[in-house]
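With one protein chain removed, the remaining protein chains of the complex are shown where they sit.
Letters are used for the chains, namely A, B and C, taken in the order the chains are written, and counting of residues starts over at 1 for each.
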Amino acid sequence: MSSNSFGKLFTVTTFGESHGPAIGCVVDGCPPGLAIAPEDFRADLERRATGRTRHTSQRREDDDIEILSGVYEGRTTGTPIALLIRNTDQRSKDYGNIVETFRPGHADYTYWQKYGIRDPRGGGRSSARETTMRVAAGVIARKWLGERHGVRVRGYLSQLGGIVPAAIDLDVVEQNPFFWPDAAQVPELEAYMDALRKSGDSVGARVTAIAEGVPPGWGEPIYGKLDGELAAAMMSINAVKGVEIGDGFAAVSQRGTQHRDEIRLDGFTSNHAGGILGGISTGQPVVVSVAFKPTSSILVPGASVNLAGEPVEVVTKGRHDPCVGIRATPIVEAMLALVLMDQALRHRAQCGDVGTVLPRIP
Amino acid sequence: MSSNSFGKLFTVTTFGESHGPAIGCVVDGCPPGLAIAPEDFRADLERRATGRTRHTSQRREDDDIEILSGVYEGRTTGTPIALLIRNTDQRSKDYGNIVETFRPGHADYTYWQKYGIRDPRGGGRSSARETTMRVAAGVIARKWLGERHGVRVRGYLSQLGGIVPAAIDLDVVEQNPFFWPDAAQVPELEAYMDALRKSGDSVGARVTAIAEGVPPGWGEPIYGKLDGELAAAMMSINAVKGVEIGDGFAAVSQRGTQHRDEIRLDGFTSNHAGGILGGISTGQPVVVSVAFKPTSSILVPGASVNLAGEPVEVVTKGRHDPCVGIRATPIVEAMLALVLMDQALRHRAQCGDVGTVLPRIP
Amino acid sequence: MSSNSFGKLFTVTTFGESHGPAIGCVVDGCPPGLAIAPEDFRADLERRATGRTRHTSQRREDDDIEILSGVYEGRTTGTPIALLIRNTDQRSKDYGNIVETFRPGHADYTYWQKYGIRDPRGGGRSSARETTMRVAAGVIARKWLGERHGVRVRGYLSQLGGIVPAAIDLDVVEQNPFFWPDAAQVPELEAYMDALRKSGDSVGARVTAIAEGVPPGWGEPIYGKLDGELAAAMMSINAVKGVEIGDGFAAVSQRGTQHRDEIRLDGFTSNHAGGILGGISTGQPVVVSVAFKPTSSILVPGASVNLAGEPVEVVTKGRHDPCVGIRATPIVEAMLALVLMDQALRHRAQCGDVGTVLPRIP
Partner (left out) sequence: MSSNSFGKLFTVTTFGESHGPAIGCVVDGCPPGLAIAPEDFRADLERRATGRTRHTSQRREDDDIEILSGVYEGRTTGTPIALLIRNTDQRSKDYGNIVETFRPGHADYTYWQKYGIRDPRGGGRSSARETTMRVAAGVIARKWLGERHGVRVRGYLSQLGGIVPAAIDLDVVEQNPFFWPDAAQVPELEAYMDALRKSGDSVGARVTAIAEGVPPGWGEPIYGKLDGELAAAMMSINAVKGVEIGDGFAAVSQRGTQHRDEIRLDGFTSNHAGGILGGISTGQPVVVSVAFKPTSSILVPGASVNLAGEPVEVVTKGRHDPCVGIRATPIVEAMLALVLMDQALRHRAQCGDVGTVLPRIP
């Protein structure tokens, strides 16, 4: 069971380094008969791509995807679907200064201590470039979840540094480069990011994703819980330091009378649980939030060591995101979709295609 | 790959319901030659047990453990170690009122929707009774980690409702029933809990666990990350709604210059990362925090439905914890130990018994 | 992923040593709602048990099974089913002479080389005692397969030393202690075994099992093939040295025109394939045969070494089977049932509950 594979029944195995010849993935376990074409991937890959605005890395990734297997005459056949993207804009010289040193706060150091060797070009395997393939695999999951179960997954940036949305309107999220749910605040965010970039520093962010239409019953008890797998999925994204389901850490200071979601026949009265109880979906929207740390690749000098074990001062030039969380919304959505699809298949395996016992409560 | 199993190479499979004949686990993959005796389990099981103080459930679990296999003449043989605890104090009649109804905020409802059948006695499989076996398995992991690698795992209650520790002194944690790190606040906590219990309500809590002595290099990139597996481990504990590594959600509003842990030859200057970068341990203490929701089993009536799909009002009598987080410290520690041991074996598989390349930085 | 666990979605984890306190298993992934009672296990455990006739080991195992979890009011709940059997007839002194030496042809030697420690009592974990729990788990699989899909699994001894059945009549198999399909040959077998026992030697055997009613489509291509998993299942049984599907090794000298099973609308014209093509069931009976070696625990002295690395001569007293294959029929059947059930769930996960596209060919 590969550490580069995700999912039990809907399994995604990714490969590739930031500046190697290509990145790719193998998606195994997809049901047969799903229509999939290269065009299906474009919108989500573009949402995740760098180089779209001045607020993200200026590396320009074209991300033309090739379907190598598993699709015949436009439909999945039940065999593994391999997807490939050639790396094109690899200015490895940008990274020359980090070959001999370890950026403080970066995986450079731990890869070296673990393996005694690393591909330093663009962070190699530890680069967020890998998440491109999560988004690609997520496209397949989202399509199946939508067609088969009417599930819809959406996300937004729910905090940028100290700024929180004044309102949540999911319909405006796609209309600004921050995936921000309040259009009125966009100028404020732009000014904030411009100042940040000028300072050579970076900042953290919080992303929230929601899946609507998830039926009750998805998720396996104990060590295969829907929330447990979501936590693993989210924490496996680069730079993530925290995961919450529903109210998350706010539940620490809540009373039971506040937190519990009462059930009436016309619907739950609230969704503090984030749609999951005992590791199993309730039928309410599944809500997950994720904390992204500020990227460690910044212009402000920092103390570190080099390969020779000597003290050095590190400055990271190159084309980095001052806030990795900005482009992370599609990645969080993709991981939510991958987990849900896997759980849908697991549920079907054990409990069959039958529906739930009680009528679904809205 | 069972959803009641945890870990890839050091695998724990648990079984049992709260009020069934017994609970138990099978621990597979333990290296041979480790000394293990029934006495080793007592201290940690006692720390987790109910019925010790008036602040936890009054169910009295004796938790006498029997080693059924895998140990010969006091030492592990490399074969699976089965542990068994008979359930003794099962007042199933306490739960009679919940057989026909679903407690709002409880797994009752989702188990029913998933399976169309559930063992209602004491919450059945969804009861925190299952975590007893996590603590038991954790004892084996902690012993091996300590003897083989000098790793020490400790934890404490880092928030109770709105109360946070005024000081962190790990040496006082074991001297009060709250696992609280500031002895001076214990009377305040007692008063708070007494009032809470009287109100028939419950409250959330936050637990933090720390592993000292973890060498650099543990953890597998991408989908087997040390933090990813910790997140899954913690989120799989009953009532958990959030997980943080190091600074966690606080990193959202930090700058890169604040968050990054600079490296000097005499040591890291800080540990915002919680000892993990790129999913791999840095050699600093591994720090994880967990949010527990207030338990849903409370005396204050709440709206719900019953098996017939009719609206009902639910009151949960019986012997429940008004704050499940209080007894959760040993569980969080155990899960941290289980993840570390599994990663230690995984690291050894791929990279061998050799140490790291650079000298370890304190 | 434990090496003491079998199956991907219907997962059986066994534990226990031959002369430890108990053996047991945890069955995970069973669909909810299946009626299971302790009585269900009796017949198959009795078929596998020693001490029934003079032709098998005289160890008397009572094999009273206890259901520890996963069943509520007589029906499976979807949670793990733990089964326990206490070891009662453990004359460990019988084995005293093998503590310091390694029986030639026995796992004694390899366990010691692997682990540096072993439980020598009755072979410890390497004893065929473990297969009791396979038979127990197989009972659950057989019941579900029968009720849900009309699948029936049967087996027989298809060779004993040099003796092969003169006729195959599955209806007489349960009427003799050899699981032999030709009643007329039973006296010959009894005479053969009496002479063998007297000689202090042992002999090999071949067992064949058949599953009727398996629908087309079960089995996963490439590394999850139905026949691949059957091969692993059978080769994991103690003393097995070979596995065949359908014609097996006879296919080596066949022509394509001989081997292929032609398809007519009223049925396949033959079943050389043993019901599997490309790793997937065809709808014909699934047929698997297994070679058992002669047991190594015999009275005839043999050259070996001892713990000190000195040459010794080994004689194995104690209560051993002169032909382990005789009691193996229920074990082979059980493994066939376990593989089929796992594949049934896997098929349902990916392809749903729908039937096949073409009408089934008989």
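Heads up, the rule we're going with is that contacts are C-beta pairs under 8 Å (C-beta built on N, C-alpha and C of every residue); 3 or more make two chains touch, one makes a residue touch a chain.
All of these numbers come straight from a predicted model, not from anything done at the bench.
In the full complex, the chain left out of view touches A, B, C. Looking at C:G78, C:P120, C:P181 or C:G228, the residue that reaches the missing chain in the full complex is C:G228. Of the listed residues C:S18, C:S304 or C:T329, the one in contact with the hidden chain in the full complex is C:S304.
The chain omitted from view is touched by exactly one of C:T56, C:S69 or C:T295, namely C:T295.
Looking at C:P21, C:G146, C:P177 or C:G248, the residue that reaches the missing chain in the full complex is C:G248.
Against the chain not displayed here, subunit C makes contact via residues 1-6, 8, 14, 102, 104-107, 109-116, 125-126, 130, 159, 161-162, 201-206, 216-225, 227-236, 238, 240-249, 251-265, 269, 272-274, 276-283, 291-296, 298, 300, 302-305, 307, 309, 311, 325, 346-347, 351, 356-359, 361.
Looking at subunit B, the residues touching the absent chain are 1, 9, 29-32, 78-79, 221, 345-346, 348-353. In the full complex, subunit A touches the hidden chain at residues 1-5, 8, 11, 13-17, 20-24, 26, 28-29, 32-33, 66-70, 72, 75, 77-82, 84, 111, 114-119, 124-125.
Operating definition for what follows: only the chains that are shown with their structure count from here on.
Chain contacts here are complete: no pair of chains fails to touch.
With centres taken as mean Cα positions, subunit C sits 38 Å from subunit B. If each chain is reduced to the centroid of its CA atoms, subunit A and subunit C end up 45 Å from each other. Once the centre of each chain is set as its mean CA position, subunit A and subunit B turn out to be 26 Å apart.
Contacts with at least two other chains are made by residues 1, 221, 346, 351 of subunit A.
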